[in-house]
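Every protein chain except one is present and positioned as in the full complex.
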Amino acid sequence: MAVQVELRGFGWRHAGRAAWAVRGVDLRIERGERVLLLGPSGAGKSTLLAALAGLLAEDSGEQEGTVTIAPGGVGIGAAGGGIGLLCQDPETQLVMARAGDDVAFGLENRGVPPEEIWPTVDAALAAVGFAYPRDHPTSALSGGEQQRLALAGALATRPSLLLLDEPTANLDPDGAALVRSAIGRVLADRETTLVLVEHRVAEALGLVDRVVVLGDGGVVADGPPDAVFAEHGNALTEQGVWVPGHPVTPRRTGSPGGPELLRGEGLWFRHPGADRFALSDVDCLVRSAEALAVVGPNGSGKSTLALLLGGLLAPTRGTVAPTMDLATGLTGPPHRWRAAALASRIGSVFQDPEHQFVSTRVADELALGPRRVGRTARETQSIVDDLLARLRLSHLARANPYTLSGGEQRRLSVATALATAPRVLILDEPTFGQDRRTWIELVDLLAKLRDDGCGVVAVTHDTDFVDALADRTLTLTGASHE
Amino acid sequence: MAQTSRRWRTVDIVVASVVGVAFGVVFWAWTLLWSGPADAIPLPGRAFMYGMWLVPAVLGGLIIRKPGAATYTETVAAVVAIALGSVWGWSIFFQGVIEGLGAELGFAIFAYRRFSMGVALLAGTLAGLAAAIFDIVAWYPASAYDTATMRLPYVAITAVSSLVIAGLGGYALTKALAQTGVLDRFPSGRERVPV
Partner (left out) sequence: MSSVATLMRRSDAPLARRNPVAKLAAGLVFTFAVLATLDPVTPALAIGIVLVLVPLFGVGYGELARRAAPVLLGATGVIVSLLFFAAERTGTVLFTVGPFAVTTGVVYTALGLSLRLFAVALPAILIFATTDPTDLADALIQNVKAPPRFAIGALAALRLVPLLGAQWRLLGLARRARGVDAGANPVAALRNFASATFALLVGAIRRGTRLATAMDARGFDSGLPRTWARRQRFGLADLALVAAAVVVSAALIATTVALGTFDPLLA
């Protein structure tokens, strides 16, 4: 039984924010429609979905206008029965330690009689094509499988309105495909209304029949995909939306790269106490003025390789050897260097920028590195000013790093690594979840670094990124040779 | 500022639990780091760092600002500490509840309406006193340990440590957390300048 959704002049401002998250939205969705919600970062898509799910509590902000979800005129703040929500981070959506228990969670909450719970759970797991038994631990699932499980949980209560907020954003391509096929299966045999917010537009098009674009002042475009993209394609691309048919031009370098900087040979790594090797017998070479992409399926050890090359972990077997050029007087492998010495030679940018924040202001974050490696106050100040300008963070100099948007945090984390002027820069999934604008900026930035002589190593799932930037690719297969 | 309802929302329960759990992990990391050297320092000197174990109680109370928050958060931290392997077995559970109640008293005295630095200091000190008194009753009885040179200084040092680390530290921590925006769903987070 599908649902009709109507928003009239809807707006929401979160408590503690000066600006409205979303404003002036007029939208009407008929039963059974499949809608793709697009818009630049910060347009309020997630807020809108939260509103539809009935999750914007009165005490958490201010509302304008109305939201009506028929039947029954159920508005914001009600218990929201009949609505399923899936968000982008699978780890923070799963509640229980075992798969079946997690799906049963939603049923328990609705007071479903115990004898009906387990059959419903099994049906939901089958509907999404979940491959494991009921008591499989949730922590042992890959991201894609976790999202499938979360989808099963959302479906178990038979929602008439399914809301998906970037369900594949945190997943690798295999995981994303898994989730998309599960969603396709689910939609095939029901009359469910769907509202989907998705980054990778091209891949989501198969699931929807209508596109709504959100911008400042409400809905900016609304209609069938072809029409919307034909008319607004360029504008959307400007704002950072990934519109199909607007590819990014490659930026490869012609030359094969400069002198060698870092060499990893016969690298094996196993976490203490683990039984399988995270990384098996990998050789890797990092040259200056060259961008190396490290690719491979989930579990092949890409992040581990990044940590080993970055001098942050000691290999269980094998060596990571810097050339004299890089080590400039230091002896021993990078994992034995003092942190300050390491930071001025090999910089590492982590997948989650927030892991690397240490200060309370952006300017202080940038100043930390140079001071630690021994620059004077004057030099530090000029480095900071330069980086703020280059990465368009000047207006945020006094802001708390944790309050920055995703794209701004990503730029900041790259900037802090650059502040110590390393000759090798290692990045773990730099383009994760970025909109088109930040993506292009990042690629441009890394290309320039590479052209200036830095050795750039990027661990990534993003094939577009590899096409746009990589001079050389290292593929990890994840096969253990033990 | 509007009086917040006394009922716990889901986000109150989950965040209090998560703060407790996070501290359970921090305690484990601390023990890993300092176990050897710290245990060599004889009591009551070791009590200098005692306040750290009481931060969850004060922090829980300051963030959630509802009756029971201090007790609940400290109890969850204690349970995680037991699960991860604690020296004192599950006496820690009772101790955690009692410590939490100590902090709770501090907040209750002000009817859960004021959460200033003074209240935090009081809550921290009371939690520390509760912890120390539990210890000297259960683990360091008068028949075994000298009261004048060990037991009384132990209580005093623990109380001061809790005043500083749990009370003052907890207050500063809450303010710093509010600045990052993670506390926006809570009254403690609304006091910052809008971003």
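Going in written order, the chains are labelled A and B, and every chain counts its residues from 1.
What we mean here is this: contacts are C-beta pairs under 8 Å (C-beta built on N, C-alpha and C of every residue); 3 or more make two chains touch, one makes a residue touch a chain.
This one's a predicted model, so the numbers in the text were calculated from it and none came from an experiment.
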Using the contact definition given at the top, list the shown chains touched by the missing chain. A, B
Of the residues B:54, B:76, B:98 or B:132, I need the one that contacts the missing chain. B:76
Touch with the missing chain holds, among A:169, A:196, A:261 or A:307, for A:307
Touch with the missing chain holds, among B:15, B:54, B:130 or B:155, for B:15
Chain A residues that touch the omitted chain in the full complex: 50, 53, 55, 79-81, 83-85, 87, 89, 91-98, 101, 104-114, 117-118, 121, 137-139, 150, 153-154, 157, 273, 307, 310, 312-313, 338-340, 342-344, 347-348, 350, 354-358, 368-369, 372-373, 402, 416-417, 420
For the chain that got dropped from the picture, name the residues of chain B it touches. 8-11, 13-22, 24-26, 28-31, 33, 35-36, 39-40, 42-44, 46, 72, 76, 79-80, 82-91, 137-147, 149-150, 173, 176-177, 180, 182-183, 185
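The definition used in the following text is that only the chains that are shown with their structure count from here on.
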CA centroid of chain A to CA centroid of chain B, Å: 35
List of chain A residues in touch with chain B within their complex: 14-18, 57, 59-60, 360, 399-400, 402-403
Residue set of chain B touching chain A in the complex reads 4, 9, 176, 179-182, 184-185, 189-190, 192, 194-195
